[in-house]
Every structure is written in C-alpha cells, then in structure tokens.
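Apart from one protein chain that is not included, each protein chain of the complex appears where it belongs.
The first chain written gets the first letter, and so on, giving A and B; residue counts start at 1 in each chain.
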Amino acid sequence: MDTINDDKYKAKDIFTFEFVKTVLKGVGQVMFQNNALTGLLFLIGIFWGAFEEGLPHVAWGAVIGVVVSTLTGCLLGLSKKDGEIGLWGFNGALVGCGIFTFLGSSFYSWVALILCAAMTTWVRVGFNNLLAPFKINSLTFPFVFSTWIFLLAARAMKGLDVEHLATPLLPGYFDFDVHMGFGNLIIYWLKGIGQVFLINSWVTGLFFIAALFVSNRYSAIWAMVASALSLFTAIIFRAVGLDIENGLFGFSAVLTGIALGSTFYTTNLKSSIWCIIGIVITVFIQAAMDILFTPMGLPTLTAPFCVATWLFLLPLFKWNKDKTGG
Amino acid sequence: MDTINDDKYKAKDIFTFEFVKTVLKGVGQVMFQNNALTGLLFLIGIFWGAFEEGLPHVAWGAVIGVVVSTLTGCLLGLSKKDGEIGLWGFNGALVGCGIFTFLGSSFYSWVALILCAAMTTWVRVGFNNLLAPFKINSLTFPFVFSTWIFLLAARAMKGLDVEHLATPLLPGYFDFDVHMGFGNLIIYWLKGIGQVFLINSWVTGLFFIAALFVSNRYSAIWAMVASALSLFTAIIFRAVGLDIENGLFGFSAVLTGIALGSTFYTTNLKSSIWCIIGIVITVFIQAAMDILFTPMGLPTLTAPFCVATWLFLLPLFKWNKDKTGG
Partner (left out) sequence: MDTINDDKYKAKDIFTFEFVKTVLKGVGQVMFQNNALTGLLFLIGIFWGAFEEGLPHVAWGAVIGVVVSTLTGCLLGLSKKDGEIGLWGFNGALVGCGIFTFLGSSFYSWVALILCAAMTTWVRVGFNNLLAPFKINSLTFPFVFSTWIFLLAARAMKGLDVEHLATPLLPGYFDFDVHMGFGNLIIYWLKGIGQVFLINSWVTGLFFIAALFVSNRYSAIWAMVASALSLFTAIIFRAVGLDIENGLFGFSAVLTGIALGSTFYTTNLKSSIWCIIGIVITVFIQAAMDILFTPMGLPTLTAPFCVATWLFLLPLFKWNKDKTGG
C-alpha cells in the first residue's frame, strides 16, 4: 500500500520524448496495451471519428485528459512504476471523451474535465488499495466513478450543459427495429469497438483493431470476437435497437474480452470458454445498468465491463498454470 | 481463498443417489438446513403452491435452477466441501423461482434461467472471497445480484417478457387497507414463510414449517416468530396493505430470524434479543428497498435479509461462548 517512493518524475523528465511515449501508452492502456504505437493509432482513430462526427473537441478532450491525469501522477509524486507504463493516463483519456461527449465544450466543461481527469489519478490509487486484498484492480472504474459525479452534478448546475445526456425517464417502451443486412452488421460490429472511447464511427473501429494487432494479436482477436458475440447476443434477445446500431452493447463486452481473454489469463481452451461466457454476461449487465440509470439519465460508461470482469476474476480460478486471474 | 483442490466431483458421481441428496440439500440450504428431507419437503411445498397459483413452471424452475447451479460447481471443479452440503445449489433454486415468477416461461427465460443459475455458483465463490476478511459470507446475495441483472436487462430486451414485473413508478400513494381477522392474519403469517421461495400460498408456508422442524426445531420456531413479528411490525406502522396480505414483509425477516436465531448464533437470551431486533429492522429495510427500487420496478428479492443479517453479524459480537456470529 506504500504508494510513494523516491523513484518519482522530476520537472525535467516531462519535456522529453520518453514522456510523450508515456502519455501515448496511457491511451493504449485503455485496452490494456503497454504500447505507445498502439496509443498513437488509438488517437488517430479517435481524431478521425470525432471529426467525422463533427465533435472535434472530443478528440482534443482525450489528449487533454490523458496529459492532465499523467501530470497529476507526477505532481502527486507517485512511484514511476505505474506511470511509465501509462497506468496514470488511461482513465484521464476516457474522461476527456466522456465529459466532452455528454457536456459539450464550454469554459465550465473544460474546468470539469481537468478536475475530473486529475481526480482519476488518485481515485485509482485509492480504489486499488480497496481492491488489493481481493487480488483485483480498479480497471476503468476511476474514470467511471469520477465522470458519473460530474455528469450527475451537471443536472444541478446551469454552468454545465446537459443537452447531450439522455432525458431522465422511467424505463418503458423501446423499439427493436435493427436494420439487418451484412453491411449494416459489419458497421455495428466495428462501432462496438470504436465506442470503447465513446466514438460512434466504424472507421474508428478499424483503426482500433489495427492498433491492437500492433501490440498483441490475441487482444485484437478477442476484441473482434467480443464485439461480434455481444452484437449477436443483443440481437437474439432483441435488445434496444438504436443502441445495437450504435455499438452500445459492444464496447463493454470488447473490454471484457480483452481483459479475460488476453490480459488476466492467457488464451487456452478453458480460459477461452470462461471469456466467452464473460462476454455474454457483459451484455446482460450492460442492459441491466442501462435500465438502472434510466431515471437519472446517466450513461453506464464502462461500468458493465468493470462489474463483469470483477465477477469473473473474484473467484480466482486458475485457468493457466501461472496465472490466477488476479 | 484456494477454491480448487483435488477433491472434486467426477462424471460418475453425478448419476448417484448421493447426488440427488446433494441437490435436495441445496434446496434445504435456502433456509440454512443441511438436510435432504427438509429440501424434499420444501420442494413439495413449492410444487403445491406453484400449481395452486397456476404457475407450475415456477416449481420446475426451482428444480432446474438447483440442478444447474449444482452441476456448475462440478463443471468448475470446485472443492466438494461446499458442494456436498448443498451450498452450490441454494442460490440456483431461488433463481429458478425468481426468473420464472417475474419473466414467465419462454425460450428466452429458460436461457436466462440457465445462465443465471450457473452464474450464481461462481459469483458465490467471488462474493465469499470479498467477504471473507470480514468473517461474513454472501448468504443469498449471489441469487439476488444475478437475478437483478436479468430482471433489469429484461426491460431492455423484447425477448424477455416483463409483464409480471411491477411497472416503474415514482414512489407515491398506496393503501393500508388490510383485511384483519384472526383467520386472515394466520394466512398472511403463513404466506410470509412461503414467500421465501416466492410462493404466494399459505399451504406452502405450512410445508416449510414442517420441513424446518424435521431438521432443526429452533429454525422452525424462529421462522414462525419472525413471520409473526414482521407482520405485527408492518401492521403497527401501517405499511403497504397489499404487500402485508401477500406476505411480502415476511420472507426476508424469516431468513433473518433463522440466520441470527439458530444459524450464526445458538439460541440464548442475548442472542434471542439480538435476533428479535434484527427481525424488526429487516421490516424497515424491506420497506426502504421496496421504495428505492420503485422507479426501476425491480423486486428486492431477499436483499433485505442479506443487508440486515450483515449489519447484525459485522460487529462480531459474541453472544455465545463459542460463536462470534461470523
């Protein structure tokens, strides 16, 4: 639990090429990749998609977010150990996308983004302390928790604009009216991957797959399997059509797939079956949390991935000789 | 935390009379009874009540649920230690009643039941790992948590039929308009016991009392005391009338009574006072959670029992020389 030692960043370390790589690794770690090139390709995908959607501030948000949360780790004097492999930054990158997607870009949302991104860095240390006895870690939950605070608070603050958040409603009627056809399905499948960074673009999904292949082909394959399987599950159970078409049943499942399939376990027969069940269960947790938060108009963010992955890691089953899934 | 050892079930163990007893003990463990005959009598009570209500699939659900979750323990290769006393199965039995009571019987709800029942087995291992440092266990919370996921998800999936779930509403007006009279009160009192398995039948309550007496007379007595005391408390505070008449303030209190009165403590003066307070508090937790979930139209299931029992075990008070309540 000793989170502070002498191996810290100095001011001079920050204006180096090494530090740029650290920041890029932060983007890569959103999907568990300790790889600066992967992070760069993720960013390119994010910029492509954000500009395509007419939301360029979302892409800039990702950049600001990852930089702010990485610098916060330096300022707090945390041990370099986590920092240099990008573990301070990934929550901040997601905060940047999340805050700007839902609250738009304004003076206030910039302040919120900076506060929220900074906050994820120490919230992560705190949550990891909480979870350490159980041999699991906080995954993207620092992003989820901190962003929830600002998104909910926005509804009680006129300074923050909530028009991009869903209207609070009691759960009720919805349409299952998905436009099938092979081309459409491919688009939903790719969007499911792009939505990991809240980007609603199939091109972004392609960039993300390429980015994963650069670092770890198992991760790339599990991301593709997970998005397909979650799409299939959502269609079979005839889930909310609009969400299916926008890839919103995919992103959490993609993260569960990468986590269980190629991060906390290495891929073998048993771990693959475990991972596939985990992906399917993630779809139900996604649907459940969508409903749970309907009256507050709050998005689930990647919480379904966190909950599912914790559920599948907590039993500490050993599907690999050398790994307990912790 | 080592949940896997060599003492596992083999395929040949499954087609034996011993295994049938294990499954029946699973039903018995819903009320903490390691007794196959008790489980059998519970099942008879469930079948009687379910057929009387015109919901035979609920009874079959209990059977399928307990078998699926018990087999899941075998498939996962868990240590026999918990399995042979029915601890893999009780959550599954409740899942069977819960899923079919609220989602009806359809192809999709059968799939949901099987997934959900299987899931409880490893969720229980995970939750027990979470709670072990605090010397408490997960009680029926694996059933509660897993079933909540599928019941909430059902509102976002046209495949699953939600017409048996309460309509999502903002908490508001209700009637206290209970038909008193000794005969009616006896019926509500017995229904409070029958509702432990979600069965709305006073005859089922009688079967359950008999089943408890077969195994442990203290458990039977505490179940009767708890249902009476919770009924009394709900009437005094003039709680929702329809729920009182259907025994819905009783079932969690009955479980709290058995847990605190005759399971985690043995019955003596101090532990009895403690148990009685626990039963009364359970009624308020039941009412509170009913309101908390009104906007999502989600039933509390046995969560009030879990919360109350944890609150009364966590302080680790030693009311018995040899037991700390853990």
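Definition applied: contacts are C-beta pairs under 8 Å (C-beta built on N, C-alpha and C of every residue); 3 or more make two chains touch, one makes a residue touch a chain.
Keep in mind that this is a model prediction, so the values were computed, not measured.
When the whole complex is considered, the residue among A:Tyr9, A:Phe32, A:Phe102 or A:Trp122 that touches the unshown chain is A:Trp122.
Touching the omitted chain from chain A are residues 1-4, 76, 108, 115, 119, 122-123, 125-127, 129-130, 133, 148-153, 155-160, 168-170, 295-297.
Residues of chain B in touch with the missing chain: 133-135, 170-172, 174, 176, 234, 236-240, 243, 280-281, 284-285, 287-292, 294-295, 310-318.
The working rule: only the chains that are shown with their structure count from here on.
Taking each chain's centre as the average of its CA atoms, chain A and chain B sit 36 Å apart.
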